[in-house]
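One protein chain is absent from this view; the other protein chains keep their places.
The letters A, B and C name the chains in turn, as written, and every chain counts its residues from 1.
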Amino acid sequence: MSRVFIALQTNDDTRPIIESILADNPHAVPVESPAMIKIDAEGHLTVKRESISELIGRDFDLQELHTHLISLSGHIDESDDEFTLYWDN
Amino acid sequence: MQIDLRTVSIKPQRQTYGHIARRFGDKPASRYQEGTFDLQPTANFHYRPTWDPEREIFDTSRTRLQMKDWYAFKDPRQYYYGAWTLARARQQDTAESNFDFVETRNLGALLADDVRQQALDLLLPLRHAAWGANLNNSAICAYGYGTAITQPCMFHAMDNLAIAQYLTRIGLLLGDTGSLAAAKERWLYAADWQGLRRYVEDSFVVQDWFELFVAQNLVLDGLVYPLFYKTVVEDELSLRGGTAVAMLTQFMTEWYAETTRWVDAQIKTACAESPHNAVMVRDWITAWQSRALEALKPLAQRALGERAGSTLDDLATQFAARVAKCGVPV
Amino acid sequence: MQVAAVKDYVGVPRDVVDNFHGNQLVFIGWDDHLMFCAPLAFPFPPTLRFGDIVEKVLPGAYGYHPDWAKIDWSKVEWMKSGEPWTPHFNRSLAENGIGHKDAIRFRTPGLTGIQGSCS
Partner (left out) sequence: MDMQVPKKKLGLKERYTLMTRDLAWDTTYQPKEKVYPYADYEGIRIHDWDKWEDPFRLTMDAYWKYQAEKERKLYAIIDAYSQSNGHLGVTDARYLNAIKIFLTAVTPLEHMAHRGFAHAGRAFPGAGARVACQMQAIDEMRHAQTQIHSLSNYNKYYNGFHDFTHMYDRVWYLSVPKSFFDDAITAGPFEFMVAVGFSFEYVLTNLLFVPFVSGAAYNGDMGTMTFGFSAQSDEARHMTLGLECIKFILEQDPANLPIVQRWIDKWCWRGVRLLSIVAMMMDYMLPKRVMSWKEAWEIYFEENGGALFKDLARYGIKMPACAEQIRLEKDHLSHQVWATFYNYGGATDFHTWMPTEDEMQWLSQKYPDTFDTYYRPRFEFWREQQEKGNRFYNQTLPMLCQTCQIPMLFTEPGDPTKICYRERTYKGNKYHFCSDHCQHIFDNEPEKYVQAWLPVNQIYQGNCFPEGTDPSAPGFDPLAAVLEYYRLNIGRDNGEFEGSEDHRNFEAWRGMAKRND
């Protein structure tokens, strides 16, 4: 299985996003670098609106990810509730 | 050791980049200036385009207009990406509250049926006209010369896309997906829309990018926006209780007022450069204006009935005055 | 292969010999001496004596290297277009068959750069 990743800036806004990604994707591995975090995951990685909303106590719009995103890899499947990265191999 | 760097006062070696200093002097420059002037390469191109082998990648001969300095085309709004985005985000905030206001109070349902229907009939096909403007401005950005004019045209292209999207939202708010489909049918087949569609499609094949600027941004927008958003929506529909529609098209009205200043500045600069340019611009205006007025006749008729003729005459007069102010010879 | 284009696409070569005002380009590389990061380019008249390049031009280009002074020119191996080749020092470039944009390499046996690293 190939690995996908998402890289985010590390700041106050992304702390709950990172936390919920790691909680929702137990197979994901965080790798920290100066000012950024790269989260690697075997096969697929899902960001869930609901989980982030719960952590921040307000409705999170998944498109807010755009503000903090540095990079990613994999195919994208995006709906109102989930943002998934995956490889089919 | 904590160093308070702020306390150091050091003398800069220079105030701005060399190309900016050569134009404006070595003094602090604006972000618009630094982000715009001389950004486009002008020399030592490596290969000829496979899509236009007779010219260079950036080539002044893609228009018949001639300029000594293509950076004479300044944007009075001084838009660089950040300034443009922030301005539009603010307008979007207003638009969003307007849509919310209309939606939460269900003002759409309170419109008289004929008002709502007329709004849908007349505004929704304009989605496609705005889409055409998007395509044309993308072309001007791609094939134009000098960042000062190519940059705002790309912003203009995206503004037009946004307008098409606002119109789509209006369709979904006052009607449903069926309304959008019906409007597209009219755009494609209804006799009264064919003049406008033909104008737009003919503009797609204009090769000279400044002629395209004139045909799209000056002439067509200069007649369509006042007719539809001012006369039809703000005057006609509001009188009949359709103020909600005017709220939903506020973006277009404000945008038109803002961009007119920019468009006029470009025309003015082009004409002031030389009599050759002025005559060229005048001929383009003349040719496209008569076609546009012709195309708008049946639509004005539909919207305004017997007042259509006089409204279009007024529109033409106002447009002539605007053009004259830009220094276009009679 | 043809270039895919909307109409005939013919490139105008930018480096034809006529553009060099009577000179031609000659490229020269010293093998195993990568302190000089790449082969060098020179504009020479085709009438230039080959020996003059070695005696008058190359010292300025390569003389910085400690190996330069140690070269035994009688043992130097030459290549042109990657093939072994023998130049005549007393003949001109043209007489040596050196055309525009020819690449010439020379190897100096026994000399392998700084501490043998081919630098």
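In this text, contacts are C-beta pairs under 8 Å (C-beta built on N, C-alpha and C of every residue); 3 or more make two chains touch, one makes a residue touch a chain.
The model shown is predicted, which means the values in this text are computed figures rather than measured ones.
One chain is not displayed; in the complete assembly it touches the shown chains A, B, C. The hidden chain makes contact, of the residues B:E201, B:D235 or B:D314, with B:E201. Check B:E54, B:D114, B:D176 or B:D235 against the missing chain and you find that the one touching it is B:D176. Of the candidate positions A:E19, A:E54 or A:E78, contact with the unshown chain belongs to A:E78.
In the full complex, subunit B contacts the hidden chain through residues 1, 3-8, 10, 12-19, 29, 31, 34-35, 38-51, 57-58, 80-82, 85-86, 88-90, 92, 95-96, 106, 108-109, 127-128, 130-131, 134-135, 138-139, 141-143, 147, 150-151, 154-155, 157-158, 161-162, 164-166, 168, 172, 175-178, 180, 184, 187-188, 197-198, 201-202, 204-205. Against the chain not displayed here, subunit A makes contact via residues 2-5, 7, 9, 33-36, 38, 63-64, 66-76, 78-80, 87-89.
Contact residues of subunit C toward the unshown chain are 1-6, 9-16, 19-21, 23, 25, 27, 29, 31-32, 34-43, 60-61, 64, 81-82, 99-103, 105, 113-119.
FYI, only the chains that are shown with their structure count from here on.
An unclassified topology is adopted by the chain contact network, corresponding to no line, ring, star or complete arrangement.
One finds 58 Å separating the Cα centroids of subunit B and subunit C.
Across the complex, subunit C is touched by residues 47-48, 50-53 of subunit B.
Taken together, the subunit C residues at the contact with subunit B in this complex read 3-11.
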